[in-house]
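Before we start, here is the structure in question, set down as structure tokens.
Complex shown without one protein chain; remaining protein chains in place.
Here is chain A:
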Amino acid sequence: MPTYRPGPVSLILAALVALFLLLPLLAVIPVSLTPTRMLAMPSGELSLRHYRALIEDPRWINSILLSIRIGVVSSAFSTVLALCFSLGVWMFQPRFTAALVGFVLLPMVVPPVVSAITLYFLLTSISGASSFFGYDTWLGVAMAHAVMTVPFATVLILVSLSQLDRRIDLAARGLGATVWERATRIIMPNIKFGIVTAALLSFVLSWEEIGVTLFITSVNAITLPRLMWMGLRDNIDPAIAALSVILIIITVLVLAARGAVVRLRRAQ
């Protein structure tokens, strides 16, 4: 425990920063309750019309469903690839491990706009050959999202593997277990938490992804962030405020639940 506590000046400065961090999240609440069609502060009267618009307008529902579908597919794909890769690295510790991991982490380090133009090149090249896979298709978006999320999934799984005791794997190997048995019956059950976290993080990153999605969709594959972007660029639709409030509430609830799980695991 630190014995050296922050003094009053530090606390005041930190409180100002905390306020700055929370302010824009709080600001969307009154906007979402305004009765007018324009972005404005409510003056007296409150209304839930923008929340109703979210349910009644099929565009919002369709894009939410599309984002869920893309998120599930890309998250499953990137988690499986990341898991296999990490198992290979951990079990066999090949030469050039650092270079291989560095290569896998590239999409995380390269500026997102460069990844976006790269994936745009890829998907427009494929589009000529296929109409359901490529530019502006949901499968194309899912694949692009998998490229962007796979480094994060890999980092998480490698971190949980690094906390695993190598001797249990050596014991299994000594007793004659095959690579497949070691992976599925010894190692994977021990890093369950890491695998689930990797899948969840990949889903959330895909669900929020906008930088790359903007480059690879136009009219068909409109994900939720893409629809929000369209509403933000032209005239600002207060339905976005209602949606933002809902997303913020979900985030706070999920973080609270995660905090509870972590505390419970620590207590055990």
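The definition used in the following text is that a residue touches a chain if its C-beta (ideal position, glycine included) is under 8 Å from a C-beta of that chain, and two chains touch if they have at least 3 such contacts; residues count from 1.
Going forward, contacts and distances are computed from a predicted model.
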Name check vs UniProt for the chain missing from the figure, options "Lactate utilization protein C", "Protein translocase subunit SecD", "Polyamine ABC transporter permease" or "Sarcosine oxidase subunit beta", returns "Polyamine ABC transporter permease"
Missing-chain contact, candidates A:L106, A:I168 or A:A260, resolves to A:L106
Considering the complete complex, of A:I55, A:V196 or A:V252, the missing chain is touched by A:V252
Touch with the missing chain holds, among A:L54, A:A76 or A:V204, for A:V204
Note that chain A touches the absent chain at residues 2-7, 10-11, 13-14, 16-18, 20-25, 27-28, 30-31, 38-41, 81-82, 84-85, 87-89, 91-92, 94, 100, 103-104, 106-107, 109-122, 125, 143-144, 146-147, 150, 154, 178-179, 183, 204, 208, 210-211, 214-215, 225, 228-229, 232-233, 236, 240-241, 244, 247-248, 251-252, 254-255
